[in-house]
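The block that comes next holds chain A.
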Amino acid sequence: MSNLSVKGLTTGYDKVNVLHDVSIEVAPGKITCILGANGAGKSTLIRSILGLTPPRQGEILWNGRNLAGEKTHAIIASGISCIPEGRKVFPRMSVAENLALGAFLVTNSAVVRERLARVYEIFPRLKERAAQLAGTMSGGEQAMVSIGRGLMAEPQLLVIDEPSLGLSPLYVKENFNVIRRINALGITVLLVEQNARQTLAISHYGYVLSQGRVMAEGTAEELASNDDVRAAYFG
Partner candidate 1 sequence: MSAIMETEMHAASMGSSTATSLVSARDLTMRFGGLTALDQLNLHIVEGEVLGLLGPNGSGKTTFFNVLTGLYKASSGSIIYQGREVIGQTPQEIYRSGVARTFQRSRLSLPLTVFDNIVIGDYQHMQHGLFFNLFRRKAFRAEYDAYVAKVEALLHIFSPPLVARMFEPVETFSMIDRRRIEVCRALLSEPRLLLLDEPSAGMTHDETEALMDDILQVRNKLSNLTVVLIEHEMNVIKRITDRCIVFNYGKKIAEGTYAEITADPNVQTAYLGEDE
Partner candidate 2 sequence: KDVVKIAFVGPLTGGTSSIGLGGRNSADLAVRLRNADPKAKYTYELVSQDDECRPNVGVQVATKIAADKNIIAGVTHFCSAVAMGTVAVYNRFGLPVVVWGAVLPEITYGNNFKEVHRVNGTMINQSEVAAKFMADQGYKKFAIIHDTTDYGKGHNKYFSEFLKKNGATVLGTFGVTADQQDFSTELTKIRELKPDVVYFGGLTPLGVRIRTQMEKLGIKAQFEGTSGIKSDAYIQGVGEKLAEGSLAFLEGAPWEKIPGGLFFTAQYQKQKYSEPPEAYGTFSYAAANLIMDAVEKVGPDRKKVRDVLNNTKNVDTLIGKVTFDDHRQNIVPLVTKYVVEDGKWAIWEDSSYASGKRKLAGK
């Protein structure tokens, strides 16, 4: 089974490093979450894994292959897909086209259609609005597009950065259910979320980042009972 391990990762923007010697393991078939205050470097870690902010030091081993230095599209092609922070829909394309782009690397159109049907099932609103330009959708609707698009790839590893931002409580719940269901299909998940309680409820293992360093790690239960973590992230 597929396995991602980040070892001694250091990287950042311009002259400053944001992450310092970060190591994490994403166990195959499991949901691993990363918690941390804003600016802790969670998104940077994800960008680094995806090759958008390439590592300056350290390795990112994916099925034994070092992803450090590879181009993003090659990383994606190796079976990783992503729901990026801030939705990032293609504003001048329709919802349907956005979703289709999620399965860009899948050439079999029957498969694409099948997955599209599944996404529409999860988010009926997207089916209603298949022809609307994604840029004109409401904030939460765009989040749905982004999540749906990420699901279209059906990768080995799905990397998710704050998916429930701007979603209504109903959909936040739905969203966590979806992640659990996806995981049940055998897809490994790396999840970044602010909603610590619900995140830990579905995760198997978690890391807490603080100022670019791993501050704590453990199983979901361990973290949930960690006092520091509770104080910082639970209400």
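For anyone wondering why these and not others, all candidates are chains of the complex that A comes from, given by their letters.
Here is the rule we use: a contact is a pair of C-beta atoms (placed from the backbone, for glycine too) under 8 Å apart; a residue touches a chain by one contact, two chains touch by 3 or more; residues count from 1.
All values reported here derive from a predicted model rather than from experimental measurement.
The listed chains 1 or 2 are all part of this complex, yet only 1 touches chain A.
Interface residues of chain A facing candidate 1 in the complex, by the touch rule stated above, are 37-39, 86, 125, 132, 136-141, 143-144, 162, 165-174, 194, 196, 232-235.
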